[in-house]
Structure formats: structure tokens, C-alpha cells
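All protein chains but one are shown at their positions in the complex.
Chain IDs A and B follow the sequence of writing; residue 1 opens each chain.
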Amino acid sequence: MTETQPEQNPIVAIVQSVLETIVRLLGGASMVKFLIRRFLAAIPVLFAIMLVTFVLTHLLPAGPFSFAAGNKKMPDYLVKQLEEKFGLNKPVLFNTPNDGYFPDDGDWHWLPHKRTEVRTIGGTKQGDVLSKEVEVWRIDFLDSQFWGYVWGVLHLDFGPSLNKALRDQNVQVHEEIAKRLPVSMQVGIFSVILGFLLGVPMGVLAAVYHNTFIDYVTMFFAVLGQATPAIVLAPILIIIFAVELNWVPVADNQNQWQQGPELSLYYLQILALPVITLGTGMSAGIARLTRASLLQVLHEDYVRTARAKGLRERVVIYVHALKNALIPVATILGPLLAGVLTGTFVVELIFVIPGLGKVFVESVAARDYTMIMGVTILYSVFLIAGNILVDIMYTWLDPRIRFD
Amino acid sequence: MNNMPKTRTQATGPTSRMDGKRILLEVKNLKKHFPIKSGILFQHEVAAVKAVDGVTFHIYEGETLGLVGESGCGKSTTGRTILQLYRPTAGSVKFEGVELTELKGSALRRMRRKMQMVFQDPYASLNPRMSVGRIVAEPLVVHNIGTKKEREERVAELLELVGLNPYFVRRYPHEFSGGQRQRIGLARALALNPKFIVADEPISALDVSIQAQVVNLMQELQENLGLTYLFIAHDLSMVRHLCDRVAVMYLGKLVEVAESEELYTNPLHPYTQALLSAVPVPDPVVEETRQRIILKGDVPSPINPPVGCNFNTRCPVSVDVCFSQEPELIEVLPEHWVACHRVI
Partner (left out) sequence: MTVAEGAEPISLSEEEYARSSPWLDSWRLFRRNKASVVALIVLAIIFAIAITAKFWTHVGLLDARTGAEARHTINPANLPAQDPYPDPGICARDGQDRNPDWCGWIGEDALVLVQELQCYRPEPDPTQRQWCYLLGGDSSGKDWMTQTVYGAQVSLAVGVVGATMSLIIGLIYGVISGYYGGRVDMVMMRIIDFLYGFPTLVMIILLQVFFTEVAREYQDAGRKGLVGFLLNLNKEMGGLLFLFIALGALAWIGMARQARGLVLSYREKEFVEAARAVGATDRRIIFVHLLPNVLGPLIVLETLAIPGYIFTEAFLSFIGLGVQPGTPSWGAMISEVRTRGGFFSNRHILLVPSVALVITTLAFNFLGDGLRDALDPRMRGT
């Protein structure tokens, strides 16, 4: 190429080589094609999730403005005002001429058309409203709550929260999520780390001492760990360590969760119980997987060869076998990370952690439509990304797998 | 309810087998292409594996036709396509003058009574969750033949016929050895008293000592019941022993068809010659002088077979015409058909 076109732009060449490196790192052209396919396939999935969630939330009896603080019903005119402000007066899915909604009869068009609209852009202290006329393209048929929301999401605008406490401060959904997501992530990521730190050694121990007392005890605890849900483990941990021994506080009362990780005793104290609750559950699965995988590898020919060479058992297990045995274990990381968010749900409620799970449950109760949508979309994105991650990890870790 | 088929005993002796020369099965230009699909959301066909690509031959009543070739050349697909287990992409299969490719539903089901199949893998060809009795009786149940008691009697008769103790009916396949399983498979194939049996490498998964037993059993059954076999194999010495005529297949096409002795003593196609040169001869003097013809290269992909003669990539004697024109299967000697430009 460079020979035939000697004056090729050096920047183009650099971009090209960078792209090639990325493609190579990702695992070749077939992998890139596979990834593109998966991402494209994710778009209709996300759309369907949005549609289903949107319809489901709007089918719930009552709306965000029928719940007022102190169970006092809001006056009708106020509700109407709020609905207009947040666009809830629009039809849910499609705006047909019969809906009686904007624009007025006769001015409704099937085709996209240009229209002059008056937009408020501010006001003065004297009470004058500053507005200007703008020309906009509009599709009357799609001037509904759902398509308005979709249009917003395409612009990464997830709308304002409709929850009383938040809407009064004009909090946007993405701001609230940005505040809560790191809290959930702290719990989730530390739990995954703990799960691997506990699970892998347990699995190795059980496999090395296969069919001995150690194996049985380890595996019994692994099954026990899998059979103990968070709603059982968490209260017991609270009673033992928070109430009886008083080593840790029952719940964070210093707003530490939102300040983020730091190396202090208090942070470790509030982190300990939620992470142990989630981490032990994960470690149980990881331990069983590690054991099964290592046992299989220990019967492979190359391990037998290593033994036949006269290598010490420890070298055989830790150098030759373990590396390959951990491949299937690593692939569990994808579903684990995808499940981390929904996994923290329970723990957040029990330990009163101000994370996403808590927000979600609260927003369902408050009919905070936009917040429900935002959190659900986030969960789905994580889930889909986790699933794709699993496939990528497979190819990275096992060169025999290729996507065609 | 249909009547229970009785095991026929052959009126004409095995010596008269070739005299009548009544054609039982006629295959013309048979093709079977398997589509390869691809697509982002919804798949579409992008290419096809040409497993069988224009095969023409016939089988006389009462004879055994051997079909040989390397693995992947389309022999098994040919057998299955003849029986309409795969519906052919093109071509015609006539059995006793009836066009099978056009049959559907119950008409096809009725024809299936006359032609059966014996499979290669004795472990995969018997349902592990069915007893031997149910497996052998299945054809009778499917075609609604006889009462329960009659079926039981027939199963016992069939088991005895293939050399198994009728007492085995309640046992399950996993309790039997490979050779015994193959006998069960034969009993199932014989249940409807068929005229024609496609044997898809029935002995290649068995121990050598058992192979002879099964082959002998098949020969005896042929003599006693007047069966016609299409015997698919890659073991050339066994084919010579068992078959009246042999067809050699390469990359979805037939390259040579001849009577067994003729083919082994006078192979005409370079591929047949190469194949036969690989067979060891049990005579040390001959074996000493045996010249192996080693073919260069690999079998080309059946997705993209070469233009012209499909053997041209590996042929030691190929000339220009082989790369442009496809050779036709021509009868160069009586009952000896070859598809090669260099032979004529």
C-alpha cells in the first residue's frame, strides 16, 4: 500500500495501525465482527425492555402525583400542572388525532412537518416571561410519552426524577444514578474479589485432597454457602457482629457510602458485613467450579507428562494444572459482574445501603416512572454487557474458540 | 391392521442372482447440497456443501453393491438420500419403478417398508431408553402390523434369525457388545421384511474378529431372504469379499463402477488405482512388489470443488482437458463404468 501511495497521510497511517492493534488485541477480525453483531443485536433488546417496562409502569394504578407527602392528596389543579410540566398529559404510546392532545384538531399531520412553537427561555423578576418562537420538525403521531422518552434516551437524556423529594430539587435521573451506582458498585466489586479470594483456594484445596475428609468438608461448606440466601445470612451476621459483639455498626450513619472507598477502619467496618454476605455466596459457586475444573485438568495427559518428568507435585499443580483449570473459573466473572447489581439488591435493603437497589424499590413505590426506566435500562445494559464479556473472555482464555 | 410379514425364503438360489438382472434401484444424477447459513439477526444461505453432486448408478435385485471412498466423500449421504432420510436437492431415485423423491407422507411411509438401513455406530443407533424387544418391534408398531402377541412372536423370530437369544427382549442396549448391538440393528431392519438394505459402514466400528461374524451373517441373510444390499464401506478387502459390484466415490461423484473382480484386477481410474495400491496383499511375494501410489495434496473442500474433473488437483496423469471439462461416467468395458478423460 505505502509503495503505491508514497504521500499517504501519516495521521491516516497511525490511525490505521492503532485500529489494527485494537482489532488484534480484541481477538482478530472475526471477533470484531462478532462484537459488532452482538452490539447491534443488543439494540432491539434494549428497545423491547424499554417498551415492556414503560407499559408495565404506566399500567400500575395511581401515578407519581397521586402520592403526596403525609398521604394528603394533592389538589387536582396542582396534579394537572405537574403532569403538564413533566409531559404526563401526553398519550402513553401514540398520539392519534382522537386523543385530544396537542396539537389542536385539524392541525394534526401524519407526516413530519415544520411548525413554529413558543418556548419559554426564562423570566425576569418583574414577572415577565421571556419566550421565543422556534421552528421545529415534529411527527405528531410519535408525540407521546414513550417516544418522547426514547428520543430523550437517544440523546442520553433520561429525564427528571418524578419522586417528590427529588423533583422539587429538579434532580435528573442520570444525576441520581451517578450518585447511587458507585455505592452499589463498591459492594458488588468487593464481593466479587472476596468471592474469588475465598473460592479459588477452597476449590484447589478440595481438588488436591480429592475424596478425603478435607474435600468433603470444603464441599459441604460450598453447598451450604450456595443454599444460604442473603436474607438468611445477613440478619445472622448482623446479630453476631453488630449486635452481640458490637464490632461493626448495624448501618452506616456517617454517610460513608456516598463518600466512596477510603482506607479507614470505619469504611472497612461498614463494608465488612454486606461484602461477606454476598462474597461467601459467590465463593461457594467459584469453589465448586474450581474443584471440578482442576480435577478434570489433573487427569489430562500433559499433567501426567509433567508428573512423569519427575516434577514435584506442588509444581505440577500450581504451575501446570492450575493455570488451565482457572480458565472456566474466569469465565464466571461475566455473569458475576452482570449479577453484581441485582445481587446487591437484597443486601442494600437489609444493610440500608443507599445504592441502586434501594432507589429502585423506592421509585417503584413512588411511581417514579423515569427513575424506574433509568435503573432498568442500566441493569439491562450491564446484563447484556456481562453476557458479551463472557464470550470475549472465552476467546481470550481459550484460543481454540473462534467466532465465525 | 396389516398382516404380519413372514420371512421369505429365497426361491432362486444365489447362483442365479445375476442372471435375471432386474434393476431394483435406479439413481439418476442425484444431488444433495447442505446449505451453510450466516447472518447478523436472520440467517440466509451463503454457500452449500456439495456432499453428493450428481451420482448415477443402479442396483440389480439380489446383488450387493459396494460404495467405497474416503471419509467425507459423500457415501453415507448418498445412502441416506436414497432412503429419503435426506431429501435430495436434485435428481431421481426409482425403487421398483416408483419415483421416491416425489413421495410424501403415508405413501413414502409405505415404501419405507421395502427399504431399510443398518447404521455405522452400534452405540448411537439404538435408543438407550428402549428395551431390545421394543427396538426390534418398533417398525411393526409404526406400521401398525399384527397384535401385541404376534409382534412378540415376530421379534423372537427375528432375534433368532440374527443369532441372538430371544430371551434378550427385555434387556437394554447398554448390556450388549458392539457386535450384538449390530445384530439388533439388523433385526430391526429386517422386521418389515424389506427387499433392500442400505448398510452404512456396518462393521467399521467393530473389532476385527466380530466384523467377520457380522459380514457372514449379512451374507447368510442375503442368501436366505433374497436381500439386496448397498454396502457402504472404506475397507476395500471386506468389500471385495462381500460385494458383487463396487462403485468408487470421490468428492460427491462416482469415478468408477465395475464388477468386483474386474475392479480389483483392472482398475481404470487413477483414483481407484491409488486406493487399491494402498491395500496390503496377504501374499508376501506380491506384497514385496506392491507399488503404493501416494496422492499429493488433500481432498478439496466440497463447498468449492475444482472446475472440470474434481480429481484434477491430485491426479498424477491429469491433462489440460481435465481442468476445463467434467468427465462423464461412461461404460468403457461391459459393466465397467469410468469417469476419466484419460481412459477413453
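Note that a contact is a pair of C-beta atoms (placed from the backbone, for glycine too) under 8 Å apart; a residue touches a chain by one contact, two chains touch by 3 or more.
What you see is a predicted model; the values in this text were computed from it and never measured.
Novice: Specify the residue from the set B:Ile23, B:Leu217 or B:Val279 that touches the hidden chain.
Specialist: Considering all chains, including the one not shown, the answer is B:Leu217.
Novice: Can you tell me which of A:Ala42, A:Leu311 or A:Ala330 touches the chain that was removed from the display?
Specialist: A:Ala42
Novice: Can you work out which residue in B:Glu26, B:Glu70, B:Glu96 or B:Asp121 touches the chain that's missing from view?
Specialist: Touching the chain that is not displayed is residue B:Asp121.
Novice: From the list B:Val46, B:Leu85, B:Val98 or B:Ala278, pick the residue that touches the absent chain.
Specialist: Considering all chains, including the one not shown, the answer is B:Leu85.
Novice: Touching the left-out chain: which of B:Gln180, B:Asn193, B:Thr228 or B:Asn312?
Specialist: Missing-chain contact among the listed residues: B:Gln180.
Novice: When the complex is taken as a whole, what residues of chain A touch the one chain not shown?
Specialist: 41-42, 44-46, 48-49, 52-53, 56-57, 59-62, 223-224, 226-232, 235-236, 238-239, 242-243, 250, 292, 295-296, 342, 345-346, 349-350, 360-361, 364, 372, 375-376, 379-380, 382-384, 387
Novice: Can you name the residues of chain B that touch the chain not displayed here?
Specialist: Listed in rising order, the touching residues are 41-43, 80, 83, 85, 108-110, 112-113, 116-117, 119-121, 124-131, 138-139, 142-143, 160-165, 168, 170-172, 174-177, 179-180, 183, 185, 188, 191-192, 213-214, 216-217, 220-221, 224.
Heads up, the rule we're going with is that only the chains that are shown with their structure count from here on.
Novice: Just the number, please: Cα centre separation of chain A and chain B in whole Å.
Specialist: It comes to 57 Å between the two C-alpha centres.
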